[in-house]
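Only one protein chain is missing; all other protein chains are in place.
To keep things simple, chains are lettered A and B as they appear, and every chain counts its residues starting from 1.
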Amino acid sequence: MIRPEEIKMSAEHVGKWGMVIDQDICTGCQACVAACAMENNISFVGEKDSGYGRSMHWIRIERFWEGEYPEVKMTPNQPMLCQQCNSATCEPVCPAFATVHSQAEQLNLQIYNRCVGTRYCGNNCPYQVRSFNWRDYERPEPLSNQLNPDVTVRRMGVMEKCTFCIQRIHKAQDKAKAEGREVVDGEFTTACAQACPASAITFGRVDDPESLVSQLAQRGHGLKHLEELGTLPNVTYFKGG
Amino acid sequence: MAGYNKKEEHAHAKAEVHNHGEEHFREKHLMLDPLPRGQMNDMVMESMYVTSWKFWVVFAILSVIVAYGLFFSWGKMIAEGLGIAGVNRPSYWGIFLVNTVFWIGISHAGTFISAILRVFKAEFRRPFTRAAELMTTFGLVQAGFSVFMHMGRVWLSYWLMPYANQRMLWPNLHSPLTWDLLAITTYLLSSTMYLFLPLIPDVAMARDRSTGWRKTFYKILALGFRGTEGEWAHLRNAMNIFAFAIIPVMFSVHTIVSWDFAAATRPGWNSSIFGPYFVVGALHSGMGAVIMVLAVVRGTMKNMKYFIRAEHFDGIGRLMLIISMAWAYFFFNDYMVQWYGGDKWTQQLLHFHEAGPMGWMWFAMLIFNVVVPWAILWNQKWRSTPWIVFVVGFLINIGMWFERYIIVPISLSINRMPFTWRLYEPGVEIPLGIGTLAFFILLYMAASRLIPLIPVWEVQEGQMAHELKKFGRETVVSVSELE
Partner (left out) sequence: MADNISSKENSGQVSLLAVFPDLAPAADAIDQLRALGLSDDHMNVISGIPVTEAMLGRPAQWTNVPRLAGGGAALGFLAGAFLAFVTPYLYPVPIQVGRQAFIPGPPTVVVLFELTMLGMLLSTFLGVFLDSYFPNYRPMEYVKEVSDGKIAIFFICPEESKEKFTKAMTALGAEKVEVAEVEHL
């Protein structure tokens, strides 16, 4: 049994897995969005529901501009996904323990079969990155043949969100364990990072100072979104560097 | 000396006025206008038996609305998913939760009247405690419907009950929704028990003077109550405990409902005044609903003009005015601090409330909740007139519903991620919401013909305790404390 005091509660405590997103080189091509949907069996919501705020992408490219037309100036694209907060506001509010913090991966888990659909976590996520299965959406042929067997297919009434491709983490860990070694940095990455043609997304161990993601994160001018809320996100953004 | 004589004369004239006044007192106060208990019993029994064809027409229409609006639409939503409702991102919560808060608010009136007024020995409560308590129970039923509709997988809602499920998982006690479940369950059970205890002597009365299926029905409900000293002693003790203990439960329920919002990390919600603000808001809509129900009961049910009089509307109207002032105070307190804080997201939200596409609702809320009651209820004559207070109560309920609508879906439209800002448009919530309203009225109508709506024994007890007493030449009402 783990006593509460054994869990590091300090604000400096970094998570285990993390991500660095360089907004300056993001082209906004949406390849990460497509790759994520393929990898994680995300439903195809369709134009109508998507236009009404029911898109279910676990990662989205937020585009903003400054000024009034025609004097508009684009600001860097902002890929937004679950920040895997170390102190996640979505977790305590779930009455059914459907979203909890994992001890092993230090990630914010969503457990679909516990979810009863109160959607409190969605409300309480300051990043608004959770998506709810409003209906059972159809998967027209041949898309129904491309489901990833490593990922649960969700049905209507449950909440879902980015998992940092936890199935890939486990696969890599299992492989390394079978070969009697540690997981090597860069051995695997998430679907979004893999698909990014500009290499704007880097994924890896943030608790390992030698890893690429830690090196990038320490470049100096990285920022965490809504840092003032104290959610301690595991995603670092670079903008205007 | 001349001056003294003059004074005496004046006093004499006044005394004459007061002699006429005794009749006036009788007319005005139910407690000073006693009838033999048997006659009151007959009047209450008659009020349950007499139903006009209009009653059944309304009953049939409401049944159709309930069948379609509540049960068919809900079934459809369970089959097709919440997609047919209007909830979206970022408005994950919509009218379902607006209605939940609204109905829990309505349910506060019953406890307020029957517990707080009982504890403070406000005598005017006597004839309508049950009418108000019925609203508590039936309102909570609708709140239950609304919150279950809201759930994505309602067929698994039993997972929230405090027991270990098949994965040996207990509910998460960190979540305000778990507290909510505990609080609402406690409140529903205790308000139903509190409705039932004072009802026992009245159903025993009904049992003694009914035949056929009603006799069987009342016999079962009366549990064999005779009115022995022991039975009364146990009942009195229990009602006393309930009257005191249910008040903190009532406060806790709406405070916890407010924490569903206040505990969240959202601009506009994260406010420490939400607890009392919600409680006062609940009483505001609850009192408005009580006065509407009393106006309808008085207007449509037989013999009710004897039991429910202008003095009762006057008393409730005065409470409504005070509660309206309290609501305005809490509203302004919340608004002031949010505005002064200067957080950019909160500023955006406040601007959106007033000047957004639903800004009219914000102003309507203030007019219905503050301007209308303040403009009308200060006048004793107006607040004693049933149809006027009915209109005021109706507008207050609209205003309070708007308030919850502003707090839930409108405030959810604005968050810290401007990319996701989006308006909420209700879908199947509308028939479902109308369905709960119809079901509430339907349950109330059925109950009004099945259980004595007036607690006759409490009225008689009050009439025994009241008398007119002379202080010098002035006649005043005096009340003895019988307990």
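Things worth noting here:
One rule holds in what follows: a contact is a pair of C-beta atoms (placed from the backbone, for glycine too) under 8 Å apart; a residue touches a chain by one contact, two chains touch by 3 or more.
Treat the numbers as computed from the prediction; the structure is a model and nothing was measured.
Check A:Trp17, A:Trp58 or A:Phe97 against the missing chain and you find that the one touching it is A:Phe97.
The chain that is not drawn here is touched, among residues B:Pro162, B:Gly299 or B:Pro418, by B:Pro162. Within the whole complex, the absent chain has one touching residue among B:Phe59, B:Phe225 or B:Phe419, and that is B:Phe225. Of the candidate positions B:Ile241, B:Ala355 or B:Val479, contact with the hidden chain is made by B:Ile241.
Touch with the chain that is not drawn comes from one residue among B:Ala122, B:Ala233, B:Ala355 or B:Ala375, which is B:Ala233. Where chain B meets the missing chain, the touching residues are 36-38, 41, 162, 164, 168-170, 172-174, 178-179, 182-183, 185-186, 189-190, 193-194, 196-197, 201, 204-205, 207-209, 219-220, 222-238, 241-242, 245-246, 248-249, 252, 256, 457, 460-461, 464, 482-483.
Residues touching the missing chain, restricted to chain A, are 1-2, 4, 7, 9, 86-92, 94, 97, 99-101, 103 (touch as defined at the top).
In this text, only the chains that are shown with their structure count from here on.
Taking each chain's centre as the average of its CA atoms, chain A and chain B sit 45 Å apart. Note for the complex: chain A touches chain B at residues 49, 52-55, 60, 62-64, 78, 80, 89, 92-97, 114-120, 122-124, 126-128, 130-136, 156-159, 226, 229. Taken together, the chain B residues at the contact with chain A in this complex read 80-83, 87-93, 150-154, 156-157, 159-160, 167, 169, 171-172, 174-178, 181, 260, 263-266, 412, 415-420, 422, 425.
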